[in-house]
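Of the protein chains in this complex, all but one are displayed in their positions.
By written order: A, B, C and D. Residues from 1 in each chain.
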Amino acid sequence: MSELAAAVALFLLLNLAAALVVVARGPGAADRMLAALLFGTTGVAVLMLSAFVLAQSPVVDVALVLALLAAIAGIAFARRAWQATGHDDA
Amino acid sequence: MLEFASTALMLLGAGFFFAGTVGLLRFPDVYSRLHALTKADNLGVGCIALALALQADGLASALKLLLIWPLALLASAAVSYAIAERAHALGTPLGDAGADDPP
Amino acid sequence: MSATLLYALTGCALFALGLGATVLVTEPLRRVLAFNVMGSGAFLVFVGLAQRAGVSDPVPQAMVLTGIVVAVAATALALALIRRLERDDDDAR
Amino acid sequence: MNVAVVFDGVLAAGLVWAAAGALLGRDRYRAVILFIVFGLLMTLAWVRLSAPDIALAEAAIGAGLTGALLLDALGGTTAATAGRARRWMVLPLAVTVAAVLAAVLRALPVRSGPLPDAVSAALPESGVTHPVTAVLLNFRGYDTLLEVAVLLAALLGVLGAVRHAEPVRLASAPVLQAAARVLVPLMMLAAGYLLWAGAHRPGGAFQAAAVLAAAAVLLALVGMISGWGRPSLRLRCAIAAGPLLFLAIAAPLAGRAALLVLPPQHAGLLILLIEAGLTLSLGFLLAGLFLALLRSDPVDTGKR
Partner (left out) sequence: MLIAWLIVLPLAWALAAWLAGARRGATIACAGVLVQLLLALALAREVAAHGPFTYAVGGWGAPLGIDLHVDGLSALLVLLTEVVALPLVLYTRAWLVAQEQDGTYLWPLLGLLLAALHALFVSADLFNLYVTLELLGLGAVALVASGGERKQLAAALRYLVASLVASGCFLLGVAVIYGIHGTVSLADLAERVPADPTTPTLLAGALMLLGLMIKTALFPFHGWLPAAHGSAAAPVSALLSALVVKASFYVILRLRLSVYSGWAEQLDWLPALLGGGAILYGSWCALRAERLKMLIAYSTVAQLGYLFLLFPLLAVGELALTAGALQILAHALAKAALFAAAGIALLASGRDSVAGLASLAGVLPLTWFAFGLAGTSLMGLPPSGGFLAKWLLIDAAIMRGQWIMILLVVASGLLAAAYIFRILSCAFRSAEREQAVALRPVPRTMEWVAFALAAASVLVGLEANAIAGLLGTGGAR
């Protein structure tokens, strides 16, 4: 079971790498932010799996905190940062 | 039996995450990418939380794991609402990748 | 090479990147990110190096926690200064 | 074991890549979002380094306060002060510095220092059973006292630099407020849990305060609370209370024994008191770092 969990964690980390590409590539600011949110959710899953693999229950608390706060960055982006212009994409 | 259920759920969760990532990479506009993201990986988180809760050593830790799922759901609902509303307010059209950016 | 040492070496790379960017990139917001990356690098070296034998060491962990708090404080102060300066720029326009 | 090695390798590469992208790319949005992602990867790295306390702090601060601060700063102005970029010079410099550091550090003999054992030996007298908390609030509590002063200095600096006239409140967003009404009580609960947990497992005042501050940030973002103008006396009292309590517990024995001596039989209670005070005060203080900067920008007016 632990091996499987570790493998799934690794698989999710590779998923994160793909999301990282989207963050870097865009094309739009919103896509980057969406990818960052995917990052958050996947991160929560990786943390839960790590807690199991490493047998460290406090890591579940980290996942919990991350899940609790996951909304803040997205809302801050939508309500405070995202403007039609004012940034230049490379 | 428990072992088997956990394994299946974990693999299913991984599959959902994979689908979400593919959607993020392939779907044409912000709105549909929102769908890909919020549906797929919340199912993914749910499956994995459930899989691990089945393996948990106590009720408390199982409940904690299961609490994570609704939290993730709530967060993604709030965020996708906020982003979709903002995208609409900024006049981001459907089906046109990256149209919110100036050329 | 142990996993912890790998993180310590990653910390070296992050520190160097942050240092280079803080010194060479002049855009204020970027400098804020840069010194944060630099700090994170130093934190990784701190814990990674101390635990390279595989024994968990609470002392550097506590110190890094202190360091993170200090970094947050500095980030907020820097952003306040930047935003006030940019606001004045906007007002002047 | 192989899976773990690959995991560490991918994570390390991701960290460096995200950092390089955040620092060297041209787009400001990309930079900030990559930096938030970088924070998430750091959280994972701390878990891999068996440092869940730091992972908690990194998660709470990065996803809450720092992320919101940076995103807010992005929209705060329309002026993209580009500055003169010498990006191409960064990489050669960074590679050189990193190579020197890595070469020296790799050659160090593998051994661990004497302090972990000393901490375990003194742990029973510290009043708590979680070693990191024992170091933070007892063995090296003096550092923590000064760290609180650092935060206070930063807040005073922020308030001095911003100089508001009127407190600002963002346009209210009913749907998001509904979500916040569910999330915020849960965050407070989580903060309480982390505070209580700190004595025997990862958690503690600072992480709890970061979660509280995140709750305040969320409330401000959805238009349920206002930003700070000039903080009222009540607010100032709330912020000063924790540090004052800390000083009050630290000082009395300064004459007879030494500063910050916590008698072993009461240490547990005293640490809990200090931590409870700090959680509330630092929660306000950290929230203030965001709320003092809150301004009504073109962005928050919503629809055009």
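Note that in this section contacts are C-beta pairs under 8 Å (C-beta built on N, C-alpha and C of every residue); 3 or more make two chains touch, one makes a residue touch a chain.
All of these numbers come straight from a predicted model, not from anything done at the bench.
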Item to complete: Check the whole complex and report which displayed chains the hidden chain contacts.
Response: C, D
Worksheet item: In the complete assembly, which of D:92, D:160 or D:185 touches the absent chain?
Response: D:160
Worksheet item: Out of D:99, D:118, D:182 or D:269, which is the one that touches the chain we can't see?
Response: D:118
Discussion item. From the list D:108, D:171 or D:269, pick the residue that touches the absent chain.
Written reply: D:108
Practice prompt. Name, in rising order, the residues on chain C that touch the hidden chain in the full complex.
Written response: 8, 15, 18-19, 22-23, 28, 31, 35, 38-39, 41-43, 45-46, 49-50, 52, 59-60, 63, 66-67, 70, 73-74, 77-78, 81-82, 84-85, 88
Worksheet entry | Interface with the undisplayed chain - residues on chain D | 100-101, 104-105, 107-108, 112-115, 118-119, 122, 138-143, 145-147, 149-150, 152-154, 156-157, 159-161, 163, 230, 233, 236-237, 240, 243-244, 247, 250-251, 254-255, 257-262
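Keep this in mind: only the chains that are shown with their structure count from here on.
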Worksheet item: What chain pair shows the greatest number of contacts?
Response: C-D
Worksheet entry | Rounded Å distance between chain A and chain B, as computed from the means of their C-alpha atoms | 10
Fill in: Between chain B and chain C, centroid-to-centroid distance (C-alpha), Å
30
Response to the item:
Distance between the CA centroids of chain B and chain D (whole Å) is 26
Worksheet entry | Junction residues of chain A, two or more chains touched | 26, 29, 33, 35, 40, 57, 61, 64, 68, 70-71, 75, 77, 79, 82-85, 87-89
Discussion item. Residues of chain C that contact two or more other chains, please.
Written reply: none
Worksheet item: Which pairs of chains touch each other?
Response: A-B, A-D, B-D, C-D
Worksheet entry | In the complex with chain D, residue positions of chain B that touch it | 71, 74-75, 77-78, 81-82, 89-90
Practice prompt. Would you tell me which residues of chain A are touching chain B in their complex?
Written response: 1, 4-5, 8, 11-12, 15, 18-19, 21-22, 26-31, 33-35, 37-38, 40-42, 44-45, 48-49, 51-52, 57, 60-61, 63-64, 67-68, 70-71, 74-75, 77-79, 82-85, 87-89
Worksheet entry | Contact set on chain D toward chain A in their complex | 3-4, 6-7, 10-11, 14, 17-18, 21, 25-30, 32-34, 36-37, 40-41, 43-44, 47-48, 50, 52, 55-56, 59-60, 63-64, 67-68, 71-72, 74-76, 78, 80, 170, 173, 176, 179, 183, 186-187, 190, 193-194, 197, 201-203, 207, 211, 214, 217-218, 221-222, 297-300, 304
